[in-house]
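Removed: one protein chain of the complex. Kept in place: all other protein chains.
Going in written order, the chains are labelled A and B, and every chain counts its residues from 1.
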Amino acid sequence: MTTHYLVLSALLFTIGGIGVLVRRNAIVVFMSVELMLNSCNLAFVAFSRMHGNLDGQLMAFFVMVVAAAEVVVGLAIIVTIFRTRRSASVDDANLLKY
Amino acid sequence: MSPAEITQYSGGGVIGVSWLMIALPLAGAAILLLGGRRTDRWGHLLGVAMSLASFVVAVLTFVALLGRDPAQRRLDIALFDFIPAGSLDVKMGLLIDPLSISFALLITGVGTLIHIYSIGYMSHDSDRRRFFSYLNLFVAAMLLLVLADNYVGLYIGWEGVGLASYLLIGFWQFKPSAAVAAKKAFIINRVGDVGLAIGIFTLFATFGTVGFKPIFENVGGASAGVMTAVGLLLLLGAVGKSAQLPLQAWLLDAMEGPTPVSALIHAATMVTAGVYLITRSSPIFEAAPTAQLVVTIVGAATLLFGAIIGCAKDDIKKGLAGSTMSQIGYMFLAAGLGGAVGYVAAIAHLLTHGFFKAGLFLGAGSVMHAMNDEVDMRRYGGLRKIMPITFGTFMLGYLAIIGIPPFAGWFTKDSIIEAAVQKHWILGAAAILGAALTAFYMSRMVFMTFFGEKRWEPDTHPHESPANMTGPMILLAIGSVFGGAFLVLGDRFMTFLAPVIGAPGPEYHGFQPLAPPGIITFVLVLAGIGIAWTMYGKRPVPVVAPRGSFATVAARRDLFGDALNEALFMRPGQWLTRVSVWFDNRGVDGLVNGLAATIGGTSGRLRRVQTGFARSYAMFVFVGAVLVTGALLLVGTL
Partner (left out) sequence: MISAPTIEYLEIAPLLLVFGAAIIGVLVEAFAPRHLRSAFHIPLTLLAIAGAFVLTVLLAVDKTRTVAVMGALAIDGTTLFLWGTILVLAFISVLLMNDEGQFVAQAAAVPGSAEEQEAVLEGQAQTEVYPLALFAIGGMLIFPASNDLLMLFVALEVMSLPLYLLCGLARRRRLLSQEAAVKYFLLGAFSSGFLLYGIAMLYGYAGSLDLAKISAALGTVSGMDPLLVLGTALLGVGMLFKIGAAPFQAWKPDVYQGAPTPVTALMASGTLVAAFGALLRVFWVALGNLDWDWSPILWGVAILTMVIGVILAITQTDIKRMLAYSSIAHAGFLLTAFVATGGPEQNRVALSSILFYLAAYGVTTVGAFAVVTMVRDTGGEAGHLSRWAGLGKRSPILAGVFAFFLLAFAGIPLTSGFLGKYAVFQAAVAGGATPLVIVGVVTSAIAAFFYARVIVLMFFSEPAADGPVIAAPTVGTALVVALAATVTVVLGVLPQPMLDLAGAAARSLFVY
């Protein structure tokens, strides 16, 4: 049974990863990262059930809290740069290079 | 009697804080150098105070040492663990014994007098503060040299005095001649220092330590060959520092420095460091008769060499410099003779020489000060009435150096001549001939400077120097008069030094002034004075030097010492340099430049990968993660 959840988790993780690589809008990139984190949560909970201990579920809660904090920080940064540049595209921000 | 054992001293008292001797002038130098112009106003006073304080500590230590039983007068004071690196463990400490304290008294005593003298001498120099900081640095380094209880400490002091000497010779570095002279002194000294360094390496390789005590206790265990090698290497170091043949060429040029420097460093103290090194290493030299023989030969050759140069120089300071070489030659000769008699004669002459030669230099400085910094003796003459104090003190120093009884030099030089005659008639003859030459050139100097008619440059208004200059000269003159009798009569100094170098054997019968060598010497000295009188006293001295015979020309040109150096070392060195440069340009640089260009080009291309797009960075992370995972899987399955 666990395998199904793991496959789903891996799929979600991959989708999230690819989303980061192909999408330009910073908000969407960020959402893709969140998707990766949540795929981890799924894996944690599935393993937790498989091993019969609560560590994984506990971890999932912590990850949610951290993700929430990350949203706060991330949105703040993205909004600031959007207000400056009038653009949320991550490709526009490339003054720093080489 | 064999030397006393070095014992560990852990008590307090003045001996426990004898490191202050070094620390005080070092602190003075640091304050003056770091403080910069802010300390200009009182810098010279601080310099004098630090030197004086160091002298006071030295005197108190000396008194404390006298209060101990003679067998208990060699004390090792541990300070700190300096270099704990594997098998090389240098523990820094001070060795307070009769030998080192004698030097400490000379250095701080004469040093303080010269500090005081310099206040007046350098009063017109805007960089007087810097001068005093270097002087303090010198005193500290010289004290470290003589007080350290191991060869590494000695070496640090050795290099420290070399640095101070370099800085002070080139003190007026706006004069190209001074800058060149400083560089010359530095480079020639390096040759000697390499010898000393390799000697110390050899000692460490042989004995596994660099401390005096463990080395000297185990000298018997080493092979004669190694000891001879070490002795010769140490001698090379000594020869460089003390301006002996063949590394003598720098000392004459070193007179470009301010005169107090010439007096302190290039006459009284630093140049005698070689004698200290040989005396301190006496257990090594006693185990290497060949090295001792070389020391005596170097000494005898240099004492004649320096004296001949001194006979022809018209520059008063260079004349004195030649004389210094010659007198240190006497000390080397005595130190090379070995045994208690030889070492005591060397050190005693070193101490009296410190007084009379410093006094003569200060006198010369006083004359120059009065004569608008003129150094050509052909431009002097008739100064004895105008500068009575300078004349008087100079005369006392003169009588001391040429060895007129009962002045200081007579006692100490006569001891050396006696010892040399007993060793071998050639050495004795050289020493006696040297004494006659000394009498000649010193008399010449006195006649040309203080007697005869005035040959001054127009617009010269000589005057007696101020009290802070004449004071030190008077004190040094007192030393020149009584120092020798005090040290030699009743074998006082020999008894004092006995814990360090042992007492003489039964064949020694004390100081014997009326033996044949002494009488011959005295007669020849009088002859030297007489010849000088007929040549320079009776006849007028021409203002422009006559062409002179070949011998005179050779002596004026330092007996072709520089020409020899150029032909033997400079030209082949330049040739070698050109070959190396050619090879370096064509071969090594070609390779390196090509490599650098390749790396630079790679860098220029590779940095384009850093595109500035966050998504491409994410791609790196992603690809990296895939690679790492894949590689780990691969390794796992292998």
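Throughout what follows, a contact is a pair of C-beta atoms (placed from the backbone, for glycine too) under 8 Å apart; a residue touches a chain by one contact, two chains touch by 3 or more.
What you see is a predicted model, and the numbers here were worked out from it, not measured in a lab.
Of the chains on view, those touched by the hidden chain across the whole complex are A, B.
The residue touching the chain not shown here, chosen from B:175, B:454, B:578 or B:607, is B:607. The chain not displayed touches chain B at residues 84, 596, 599-600, 602-604, 606-607, 610, 612, 614, 616-618, 620-621, 623-625, 627-629, 631-633, 635-636.
Residues touching the missing chain, restricted to chain A, are 6, 9, 13, 16-17, 20, 26, 29-30, 33, 36-37, 39-40, 43-44, 46-47, 50-51, 53, 55-56, 58-59, 62-63, 66, 69-70, 73-74, 76-78, 80-81, 83-85, 90, 93-97 (touch as defined at the top).
Methods note: only the chains that are shown with their structure count from here on.
In whole angstrom, the spacing between the mean C-alpha positions of chain A and chain B is 77.
In the complex of the two chains, the chain A residues touching chain B come out as 17, 20-22, 24, 29, 90-91, 93-98. Residue ranges of chain B in contact with chain A, taken from their complex: 607-608, 610-615, 618-619, 622.
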